[in-house]
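Only a single protein chain was left out; the remaining protein chains are all shown in position.
Our next item is chain A:
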Amino acid sequence: MGASTGKPRPIVVSGGGLAGNLAAISLANSLGQGFEIIQIMEPGAPPEDLVYGHAADPEIYNFLRRAGLGEPALILATGTSFSYGTEYRHWPGSGGWMQCHHAPFPTIAGIPLRHHITRAGLALEPFLISAQAARAGRFAHPPSDPDNDLSGAEYGYQFDPAEWTAQLDQLVAGSRVRRITSPIVEVAIEDGLVSAIQLENGQTVTADLFIDANGPSRRIIEAAGGRFRTERTIRAGLSVRETQQPGPPCLTIEADAAGWTSKAHLQTAERMIRVGADDAGAEAPSAVSIALGELSEAWVGNCVAIGHAASVIEPLTPAPMIMLRRDIERLLELVPASAGMTVERREFNRRFLEDVEHIRIFHDALFLSVSAPEEPYWQAAAASTENAKLQRKISQFGNRGILTSYDLEPFNEEDWTIAHMGLGRRPEHYDRQIDGLAAAESDQALARMKQSIRQLVSKMPPHNVYLNRFKQYLRRQNHA
């Protein structure tokens, strides 16, 4: 197999957007000369794909770095800014909270932080360095010293998918990926497998494996037999406003009766997405109708769908970007070792559907406290299906702050704790072990923690100042 059998095995990536470029460069970097990577693209710039949203979670850092797109390039060559998370405002049933990224929470006397907070009847946010810094509009890179409180402040990015796509475009162009720019005319199927793709320029492209990164057109995966199931539809529109300097290191999502508006604070622009019910008349002229849902199988025969060809997730959290990253990671781990690819297909689909479910329950959890509003957007969102895993998570947390987890979830225990508490879920009880620790002792520890975070935040520079300094530093490094 692989390198030893002489002629390279072709893998075709169809699509020239964010998903297609990321897949092409990642495959080219991960695989040796035993594989030829071919990318087929439509002529012209890829259409604006607002469903990726503007939020990327902390794990994107390593993923992009491996693709060859390091943080210096993101900050210097695109308008990407830092993100501690998303601030939800006026969210139905809660008011609002800062859904920040955070390293594992500290314990006091060996007992998890949340139990101390529950006993003391306090809010969680003052104990989260990333939440406090985000609210103060300040940013600094976390130090590696685990004793420094700032090391808990994990961060992701606020970004413009088109800019990342363009950066990746350059990387792919300079790589061994063979690119063909021509529209697809026909997808030929033989015995349930994609046998060839006919292009308008007359070329016929054959391969062992086809990656469909064509977004919602699902050009190849649907020809191969993939079926998309729509969960619900939304209407979404994008607007952009130039700014002099970046706002806070977090996104904001503001809810209202008809839906919500997210705002990302990039270096020189604010990018806003407006989401409402599909039939809600007057919206921005650019608004489009979007079907949320996923394929029942993302890998069919010899075709693997990734990105929005595989699943379309409401850009309410970094989930759309998390899912794209996981689609590609799953693909890299399961590039077929032989022509059969049965094992790979089954495992890919198992993990794909688990990821879909685990993302869905995190999103559904945001709508659970919505008390039957009349407005169509909220009604549709809150009408989500019953899910046993979600029920268990909610009831266990609500009862005594137990975090029920499943294998390899995209949202970790910290994400869940912050969401639960942000949405106003207070455990009825706390861990009984804590009764062995005098309340005064735990109160003191909590007060110290809060004070230390407050001090630390006051010393951090504003997001825009930090970005400018960081860019100067990077430019000096580039010159040196």
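Throughout what follows, contacts are C-beta pairs under 8 Å (C-beta built on N, C-alpha and C of every residue); 3 or more make two chains touch, one makes a residue touch a chain; residues count from 1.
What we mean here is this: contacts and distances are computed from a predicted model.
Participant: Of the candidate names "Phosphate transport system ATP-binding protein", "Anti-sigma factor antagonist", "Tryptophan halogenase family protein" or "ATP synthase gamma chain", which one corresponds to the UniProt protein name of the undepicted chain?
Facilitator: "Tryptophan halogenase family protein"
Participant: Per the definition of touch given earlier, which of A:197, A:264, A:334 or A:453 contacts the omitted chain?
Facilitator: Candidates A:197, A:264, A:334 or A:453; residue touching the omitted chain: A:334.
Participant: From the list A:395, A:451 or A:472, which touches the chain that is not on show?
Facilitator: A:395
Participant: May I ask you to list the residues on chain A that touch the chain which is not drawn?
Facilitator: 1-4, 30-35, 110, 332-338, 340, 343-344, 346-347, 392, 395-396, 399-400, 402, 404-408, 429, 431-433, 435-436
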